[in-house]
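One protein chain is absent from this view; the other protein chains keep their places.
Note that the chains take the letters A and B in the order they are written out, and that residue 1 is the start of every chain.
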Amino acid sequence: MTEPLLRASGVGKRFGGFVALAEIDLDLQNGERLGLIGPNGSGKSTFVNCLGGVFPSHDGSIAFAGHALHGLAPHRRARLGLARTFQLPRPFAGMTVLENVTVPLLYTGTPNAAEATARAYACLEQVDLAPRARLLPRQLSQVELRRLELARAIALNPSLLIADEAMAGLSHSEVDQILALLFRLNAAGTAVIMIEHVMRAVTEFSERLVVFVAGRKIADGTPRDVLAMPEVEEAYLGTRAAA
Amino acid sequence: MSEAALAAPPGLAAPPRGGHAVFWGGAALLAVALIAALRLLHNDYAWFAGYFILQYVVLASAWNLLGGYAGYVNFGAAGFMAAGAYTTIVLRKALGLDLLPCIAAAACVSGLLGLGMGWLTLRLRGVYFAIATLSLAVVLHTIIVNWDYVGGSRGAYVVPSRDTAPFVTHGEYVFVVMLVLAVLAVGIARMVEKSRLGLGLAAIRDDERAAEAAGVPTLRLKLIATTLSGALMGVAGAPLPHYSAYLNPEAAFSLAYGVNAIAMPLIGGAGTWAGPVIGALLLGTLQQAATVMISSALNLLVVGCVLVAFVALAPHGIIGLFRGARR
Partner (left out) sequence: MDPDLALLLNGIVSGLLLGGLYAAAAAGLAVSFGMLDIVNIAHPALMVAGAFAVVVISTATGIDPLLAAVLQAPLFWLVGAGLYSFYNRAFERRGDEALHGLAFFFGIMFIIEVLLVMYFGADQRFVEPPYAYVTWRLGDIDFPLRMLVPGAVAMAAIGALALFLKRSFAGRAIAGVAQDPEALRLLGIDPVRIKRLAFGISVALAGVAGGALVVVQPIDPWSGHVFIGRVFAICILGGMASLGGTVIAAFAFGVVENLTATFYGPSWSPAVAFGCLLLVLALRPQGLFGTAP
C-alpha cells in the first residue's frame, strides 16, 4: 500500500475544559475525494484548523506528503501543497481579484511579478473569473467569491484541497458550478476533502465519507454504507428527507 | 495559457522601469528647485520651517510602512525617533562623529529596536504590538532620563560644525540633509509598495489568516516592515540635535511626534506612498503656522480633531477622497 498523502493520528483539541476534537485517525490517499460531514459543532472546522496550522498545539500528529506538520506555520503547509478555503470567503478586500490570486503565486515559487500575474490569470480562467479580474472583491457575487477562494487555493498547485463549506448558501445551479470545478480539480490530481452540509453535493462527490459527531469520528466508509448507519441517521435526524 | 492571457491586465506587471525613473528624476528636480527657491528667499527661518515639515515626511512615510501597508499601529514613533536623535548625541560625544555617519548608525539602532520589538510581539494580535510600542517608548524615555552621559533630564548640547560649505548657513545644511533623507524615505516607501513585499503586506492588512493560508510568510514580512519602519523613524530623528542645538528628553520624546506619525498618514491616505507626503505637507504646514500664530497646545488640538474627523469620515484619507470623486 502506498504512503497516504495525509495521515492524522490521534488528533485532539481542547479549549479550556471543552473538548472540540478527540482521537481522530484519518488517512487520505493521493487524488482521493473525501467527504466530511457532521452536525454543527462536531469539530469539523477545528479539524481543518489543525490541518491548516491555525491551531498549532493539539494532541496527536499529522503527516502530509511525507512531512510531519508539527510546528509548521500555515504558510509553510500551504507551500507543501496543502490548500484550504474558508467557510466565509476571506478575500483580500483592498486589492483586485487578479491581485488576490497573484499573492499566493508570488510567495510560493513565482517571485517574478509578470510571471505570477500571468499564472494568476490562468487560475482565474480555470474558475471562470477571468472577465472579473480587475474588479474588487466587494463587487463580486457570493458564488463568485467562492470561486475566487478556489482560484487562490488552485494557485498553490495543491496536492490536497480542503473545501470548507464552499457551497453554503448557494442556489442549486451555483452548487453545480462549484461541484464541477472541484471535479475538474480532482481530475487533474488534487485530493479533495469536502466539508459540507449540502448532502446532494457530498454524496455526488465523495468516494469516501467520514462523519464527525461531538468531536469524534463515528463513521468512515463509502457514502452508501455510511449513510445507512443508524448512528449517522440519528446524528442527522431528517438527513434522508433533506438530501 | 493563451497569448491574450499573457498580455492581460497590468496590475503588478505595470512598466516599472519607466515609472521608477520618472519618480527619482522628478524628485531630484523638485529638490533642486526647492533649494534654489529657498536660497532666493534669504530667510533663515525658511530652512528651519522646511526642516520641520520634511522630518515629518520621513516620519510619516516610515510609520506608514507598517501602519498603512500592514495595518499594525505603532504608538511609540516618538521612541524610535528619539533613539535616532540620541544615537547622534552619543556618537558625537564619544567619537566626535559628524552627522552623516550618525544617521547611518541611527538607522541601525532604531532598526534593531524595531526588529527586537517585532520579534517579541508580532506573533500576537496587532493590538498587543500597538501597546508594546507604547511601552517601548516609555522604557526608552526612562532610560534616557536616567542616563547622565547624555545629560539625563537636563538635556544635551550639540555644537554645530562651523564649516558648512557648500551651504550658505547651518540652517540650509540641515535642511538639505533632511531633504535628501525625505526623498530617500519616500522613494523606499514607493518601491516597497510596488514590490512583492508591498502586496504581501497588503494581504496581511486585509486578512492575515487568509494570507497565511495563501503561503505568505506573515511573520517574516512583518519583521521586515517593522525593522525598515523603525530604521527610517530613527533616521528622521538623527539630525534633530543638529537642528536644535540643544535636546532634552521632553522634546525628543514629544507626543507631537507620536500623534503626527499616525495622523499624517491616515489623513493623507494610508496604504500608499503619497498619502504620508500629503499628510505631512498639509499638517506640518498647518502646525508651523499655528505655533507661530496661536499656541502650540491649540495646534495639537487641531491635529487631534482633524485626525478623529478623518478616521471617522474619510478613512482612506485625502487620496481616498480624490479616488472616490473620480469614480
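Keep this in mind: contacts are C-beta pairs under 8 Å (C-beta built on N, C-alpha and C of every residue); 3 or more make two chains touch, one makes a residue touch a chain.
Every value quoted in this text rests on a predicted model; they were computed, and no experiment measured them.
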Listed residues B:21, B:108, B:245 or B:301, member touching the removed chain: B:301
Options B:124, B:245 or B:292, residue touching the unrepresented chain: B:124
Omitted-chain contact residue, chosen from B:38, B:213, B:247 or B:262: B:262
Residue, one of B:38, B:109 or B:132, that touches the chain absent here: B:132
Sole residue of B:94, B:159 or B:312 that reaches the chain not shown, by the stated touch rule: B:312
Interface residues of chain B (partner: the chain not displayed): 67-68, 71, 73, 75, 117, 120-121, 124, 126-128, 130-132, 134-136, 138-139, 141-143, 145-146, 255, 259, 262-263, 266, 270, 297-298, 300-301, 303-305, 307-308, 311-313, 315
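What we mean here is this: only the chains that are shown with their structure count from here on.
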Separation of chain A from chain B, taking each centre as the mean of its C-alpha atoms, in whole Å: 42
Residue numbers on chain A that touch chain B, as the complex places them: 52-54, 73-75, 78-79, 83-84, 86, 90-96, 98-99, 102-104, 106-108, 111, 113-114, 116-119, 121-122, 125, 130, 133-134, 152, 155-156
Chain B - residues contacting chain A, complex: 1, 5-6, 8-9, 11-13, 196, 199-200, 202-203, 205-207, 209-219, 271
